[in-house]
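One chain of protein is taken out of this complex; the other chains stay put.
For chain A:
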Amino acid sequence: MKHNRSVILTISYGLIIAFLLYFVALPIVSVVMYGFGAENSMWRNLKGIERSLGYLKNSLVVSLSVTVIATVIGLIMSFTLNRVTFVGRRIMKILVLLPFVNPPFVGSISYIMLFGKRGLITHQLLGLTISPFGLQGILIIQILSLSSHAYLLISSSIRKIDVTLEDAARNLGATEANVFRTVTVPMMRPEILGTALLIFLESMADFSTPLVIGGSYQTLASDLYIQITGLYDMTSATVSGIILLMPCIGIFILHKYYFSKHSYFSEDSISIDIEYKHIGKKTKLFLVAFCGIFISFVLAKYLFIVIGALTKSWGHDYTFTLEHIKALGNRQYKPFVNAFKLATISGLIASATGVTLAYLIQVKQLKFSGMADFLATVPAAIPGILFGISYLVTFKYPLFGIGRLWLTDLKGIVLMGSGIIIYLICIARFMNTGLRSGYALFEHIHPDIEKASYNLGASVAQTFVKITVPLMKDAFSASFLKNFSSGMVTLGAIILLLIPSNKVAVQQVFQIITSSDTGNAAAMSLMLSLMTFVFMSGYYTLFNMKELMERAIEIGRRK
């Protein structure tokens, strides 16, 4: 339908594709070429490969165990918090999401505070000076934060279950346990497996936890960081990166082209009344207790951050002080501003382009949409640190990277080292959130809505502005909130690309932790979490002002 195209939309589509080719496809291809092509490539050096494979084994041990445990915890929590009624459910539903506003290593800091060499439990209570660093620490920290992700992912599909199927099973004589085992879980299997795959990817990409508390137990992702910052060995880093990339891309393709296509749910089936009505007392008690315990762990993480930020010197001197908080105001406000700028700007652009791209792909069905979709989503599968390295090896050359091939002498414009590059990498990484959010929206909207507008005489551009954009607002908002919170705490992708003038807060925290100044690290983490939280609730309130006002009036009237 040629007449349904507008020039502006086609140009935007072209620009988005150009961006994706340039900032997603090119870096990935060039990092792979770099790894294979380097003169003293480790591919010719068996020892090097053996070394990388050793780290791969560590990575897999961590990721596989974390995936299984976190998915099971996430599953239990989503069922309990969504389908069992009990007092305190609403507050639990909010608390379980706390890990989304904190920097990834808040857990690590608390862990060191409790079990470190000067830890509250190991040293103070038990009088031990053993080292807590190693595999178990990585597992505990990752499970605590990734279970919340699993919870969120599974919860989003739990409302789609058709409860009449469960009723049908009960009607045929199935006990509640039977219903769960033979109907509920098998129906959700594709969603559960999909969640597991995403958890696996996140665990594989996590380099900070092993660095901070892994001790001698390092994974591929953390090894990449060590190779570059410690040993300045770009070649081995790239080779390790390629080895890390393979399972991740494999899992990504499996998820994208297999599991997500096998859902039993239709997008528009949303059950309202999904509460279990005949749940046994003991089962209920177990489930609620389980969630309670998990959430108290999550809270404990924060509690120790707060205490750490307000005491003089953890492990030595527990007197109350505002010293760390004051220090924030004195010299370290710039990184917070930088983080805020990065999160807001890249969040806005990535969400807007992502949602627009979803519209162009799904509603307009233009050419190359398969490729555009792949390129916009694949950054989700690439460990951040590796994506950073790929920018490093691509954009240190002139002419925005292409100059490497033929303009070797020209200084020209080098993206690397400029402030813009961290914005670009964040946009490339965050666009998939907007895209997915947009897909979810457009699946609900019948394409005839636009046709109705054409039919009433509106042009393509008018229709887009008056009909489509207002519809996209919610998808944009959801994506922006998610991207903003990720942007505030993103580290892996940008850590190698930062220059002194645009240092962000997370990186500062990271540096302080590695130098074990817990008080300052805690204070900064706390500040960062608070900023994210305040901004997000402010944004939410602003956009839901009307609804909130109405509710307030309603409450007032009832009194």
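FYI, a residue touches a chain if its C-beta (ideal position, glycine included) is under 8 Å from a C-beta of that chain, and two chains touch if they have at least 3 such contacts; residues count from 1.
The working rule: contacts and distances are computed from a predicted model.
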Matching the hidden chain's UniProt record against "Formate dehydrogenase, cytochrome b556(Fdo) subunit", "Protein-glutamine gamma-glutamyltransferase", "ABC transporter ATP-binding protein" or "Sulfur carrier protein" returns "ABC transporter ATP-binding protein"
Of A:A168, A:L231 or A:L322, which residue touches the hidden chain?
A:A168
For the chain that got dropped from the picture, name the residues of chain A it touches.
162, 164-165, 167-175, 178, 182-183, 186-187, 189, 264, 277-278
